[in-house]
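All protein chains of the complex are present and in place, except for one that has been dropped.
Which chain is which? They are A, B and C, in the order written, and residues in each are numbered from 1.
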Amino acid sequence: MMVLMDAAATPEQIEAVMERIRSFRMQALRLPGDDHVAIGVASAIPADVRPVLYDALSILPGVSRVVHISRPYKLASREFHRVDTVVDIRGVRIGDRECVIMAGPCSVESREQIVETALAVRAAGARILRGGAYKPRTSPYAFQGLGVEGLRLLQEAGQRAGLLTVTEVMAPEDVPVVAEHADILQIGARNMQNFPLLIAAGRSGHPTLLKRGPSASLDEFLLAAEYLLHHGTANVILCERGVHPLDRAYTRNTLDLSAVPVLKHVSHLPVIVDPSHGVGVARYVPAMARAAIAAGADGLMVEVHPDPERALSDGAQSLTPKQFSTLMMELRRVAEAVGRSIAPAP
Amino acid sequence: MMVLMDAAATPEQIEAVMERIRSFRMQALRLPGDDHVAIGVASAIPADVRPVLYDALSILPGVSRVVHISRPYKLASREFHRVDTVVDIRGVRIGDRECVIMAGPCSVESREQIVETALAVRAAGARILRGGAYKPRTSPYAFQGLGVEGLRLLQEAGQRAGLLTVTEVMAPEDVPVVAEHADILQIGARNMQNFPLLIAAGRSGHPTLLKRGPSASLDEFLLAAEYLLHHGTANVILCERGVHPLDRAYTRNTLDLSAVPVLKHVSHLPVIVDPSHGVGVARYVPAMARAAIAAGADGLMVEVHPDPERALSDGAQSLTPKQFSTLMMELRRVAEAVGRSIAPAP
Amino acid sequence: MMVLMDAAATPEQIEAVMERIRSFRMQALRLPGDDHVAIGVASAIPADVRPVLYDALSILPGVSRVVHISRPYKLASREFHRVDTVVDIRGVRIGDRECVIMAGPCSVESREQIVETALAVRAAGARILRGGAYKPRTSPYAFQGLGVEGLRLLQEAGQRAGLLTVTEVMAPEDVPVVAEHADILQIGARNMQNFPLLIAAGRSGHPTLLKRGPSASLDEFLLAAEYLLHHGTANVILCERGVHPLDRAYTRNTLDLSAVPVLKHVSHLPVIVDPSHGVGVARYVPAMARAAIAAGADGLMVEVHPDPERALSDGAQSLTPKQFSTLMMELRRVAEAVGRSIAPAP
Partner (left out) sequence: MMVLMDAAATPEQIEAVMERIRSFRMQALRLPGDDHVAIGVASAIPADVRPVLYDALSILPGVSRVVHISRPYKLASREFHRVDTVVDIRGVRIGDRECVIMAGPCSVESREQIVETALAVRAAGARILRGGAYKPRTSPYAFQGLGVEGLRLLQEAGQRAGLLTVTEVMAPEDVPVVAEHADILQIGARNMQNFPLLIAAGRSGHPTLLKRGPSASLDEFLLAAEYLLHHGTANVILCERGVHPLDRAYTRNTLDLSAVPVLKHVSHLPVIVDPSHGVGVARYVPAMARAAIAAGADGLMVEVHPDPERALSDGAQSLTPKQFSTLMMELRRVAEAVGRSIAPAP
């Protein structure tokens, strides 16, 4: 941590800052030379002290700014965990050479719908079935999901098709029932900083897919992952799904694909991309899916619905099984071009 | 709802859109004349059908865009509730002529700290004591609040000082205990779209202060209020607290004060402003507090700590009791200048 | 400047960074203690070397980040110019105790329109007449302004009403003709980083009002002011006019009023606010105008049109003369409440 003083800071103000640092039993080092005096904290700062020290120094007279010089996350950082984490669930390995494709409808709507979709995406080469039972909806009047019944249908469809399953959990008290029915818990974008939920998911130890919040910086995203890791889940998958857009005239969000190489560089966790929410318009999903693989993503989450026109949620961004199957063939070529692979149609 | 067709849409595509609208038992009206054909839905659209219809039409061939022509919220809208809502809690009336000031520390840290603050802000004219017992913290290593013990201390301090109390609730299962100890539940910015929490708070019927999310549009904000109203809470207070900033070099957020006149215009709910989180730097809080009152806010929420340098959270944005007392005198003059008032120091 | 090394940086990489700093003839100081090594540049860095050094260090192996520890602007900074700059043009003093109100139509449309407006805003207490002769329009098909004829009409109207004038200049070659006809040059938001224009305006020495770009950080804004100051104009007025909004459902921009106290704190230049472009909807302009004065603005720029329904540009955000006159009375009360004043109606 580094404290930058105002150019007009007095010697007394500078000394007061150094004294305050020492009161935390840390060493203060004065850096001379530029127009401004800067004062460094020349000791390791425990993670729980970091925010308190930051605020305590920020408020002192003569201080212009306080700057962090280390990243706030530890367990999620590659600096302390050099080797890539591979999340291995019954042989499906996320974060390894193969790009893993998750696909399925936005919401589980009926047995017929989810089973039909599961068989179709399996036939195209997907490894994991997605489908929402608890749906976060902007409007209280929109379809809110089938709840536990949806979980059961998802599980059944996954078993029939030979797919793992992933589904969103929205409340801490639902973590056990969701973990019982699905292979991977999903924390949605709007819950990225729902800390009781992160703690409950972390404590479950269940593999968890964490979506980036729509206005979350990458540090905030990795700190949310840090909650999961700190509370007990080693198997965390990061998912970029689009950030708040400049306008919504053409797409629902702005898919930030640069997050893929950045996260792979600074963290050891696997990174996947959700192009369906990322753009929100089915027509643009294939281009962004290809781009995500070319950027180095470890997998994708794609919305597929047997009849998008009649979907109860997110029909506008869902591919048909046929479109998905065509996309998978394209993705295999792109994956190979960048030294990766995608599972063949069985 | 209005469907805009591509300029090159065929008569068959246009007819298919009209047919799809009719399949929802609604009337379709074709609007001729411009380069493009537009098709209006000339029937009232039930709120639960609205998102499904939107998606169903968006996806049809030849459709360029679907545009909503009515706002998605009803209970929060002034259109269906012309009179201002005044939230009246034991005689403190939020949304009436008097601007109501809520003040207190970010976190409840100890009996001494919260009681001292309560007495100080009461002496300056505040009506409501704020203080966090459950703290949403970006980092898992930061102070997370005293929990139930913090609720008890807050309640005690409020009673001793003769102040109402407001405090954040973060998980659905905590709603009862928080409602038991505090006069107003607070839903924090990061939980604005935590729907299970909104539903639990709504069902409690307890007065609730809802903070705008950092990247929430006003429609999303009012739809979150709609959840509360729809599930049973009539006493909802809206709070602007700053949106995601262009950069964080000088302030933590960008306080969007235009939200005040807009929300007062489109909704009947009272609107307050939190300048402390809005800028995140104590030095700039008084200017923004004055501006909020001048813009027509029904009240403020201000962070005050007896010793900001030693606060366990958000010290950098907290005023001292003395700074707060000076600010209150300034605010009274501004309130009078715009035809409002602020309670005198007792 | 401070270089933060990766946790895994080798001693050789650390030494290479220090060596690179020394190759610029500056002193390198190593800061030990935390997980990471940080290396400070312990010498004054000339302004022209700053960006080159930044890039040169950023690219070295083992470097995680380079952080500036002083602000990039000098002439615009209060650190090197402690006293408030007052722009004094024939006795109208911008940046002094009196808040100076600039008002007039978006575009000069005809002699009758601009003279009528000038007399009306003068009667309400405005000091400066605004009106566009060269109009930056998003669409090539929109009205582009009257050009030199508009400048003449503006000058004539200002003289008849006893008002100073301000108008936008869009191209470097137009600076002389605009400076000849108007008291203050305006650099529009979309030209904030039009550097040839900034240089031409700076060299003219003419008083210049600089609008903040819609996605400009405050550092970028002050660096644009630095161009003006560096090239020869001492009389620079900063103008906040709204930044890119989260959505445009209710307002055209998000007026960032926190820019007012921040700019007043870090710079000595006067700061005014344009609430008309800031929200883009006439109904919300008065509230934001009052808020701007309460926040400490040194003045306002307000759009007024004798017949907004028939304006050739920006009618939707223009006040009528009568609405403006009412607003001026409100503003006087707010100004007094915060220890300022506004000129009385003559």
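Please note the rule applied: a contact is a pair of C-beta atoms (placed from the backbone, for glycine too) under 8 Å apart; a residue touches a chain by one contact, two chains touch by 3 or more.
Quick caveat: nothing in here was measured; it's all calculated off a predicted structure.
Peer 1: Which residue among C:R22, C:R97 or C:R310 touches the omitted chain?
Peer 2: Checking the options C:R22, C:R97 or C:R310, the one contacting the hidden chain is C:R310.
Peer 1: Which residues does subunit C use to touch the chain missing from this display?
Peer 2: Touch set of subunit C with respect to the missing chain: 20, 46-48, 50-52, 54-56, 58-60, 65, 72-73, 136-144, 170-173, 190-191, 193-197, 214-215, 220, 223, 226-227, 230-231, 244, 249, 281-282, 308-316.
Peer 1: With the missing chain put back, which residues of subunit A would touch it? List them for me.
Peer 2: Its contact residues with the unshown chain are 215-219, 243-244, 246-247, 249-251, 254-258, 260-262, 265-266, 278-279, 283-284, 287-288, 290-296, 330, 333-334, 336-338.
Peer 1: In terms of residues, what is the contact footprint of the unshown chain on subunit B?
Peer 2: Looking at subunit B, the ones touching the missing chain are residues 1-2, 4, 6-8, 27, 29, 31-36, 38, 40-45, 67, 69-70, 77, 79-80, 82, 244, 246-248.
Note that in this section only the chains that are shown with their structure count from here on.
Peer 1: Nearest chain to the global Cα centroid?
Peer 2: So the chain sitting closest to the middle is B.
Peer 1: With chain centres defined as C-alpha means, what is the inter-centre distance between subunit A and subunit C in Å?
Peer 2: Averaging C-alpha atoms per chain gives centres 38 Å apart.
Peer 1: Report the inter-centroid distance (CA atoms only) between subunit A and subunit B in whole Å.
Peer 2: About 26 Å separates the centre of subunit A from that of subunit B.
Peer 1: Where the CA atoms of subunit B average out and where those of subunit C average out, how many Å apart are those spots?
Peer 2: Centre separation, subunit B to subunit C: 30 Å.
Peer 1: Hunt down the residues of subunit A that sit against at least two other chains at once, touch-wise.
Peer 2: 244
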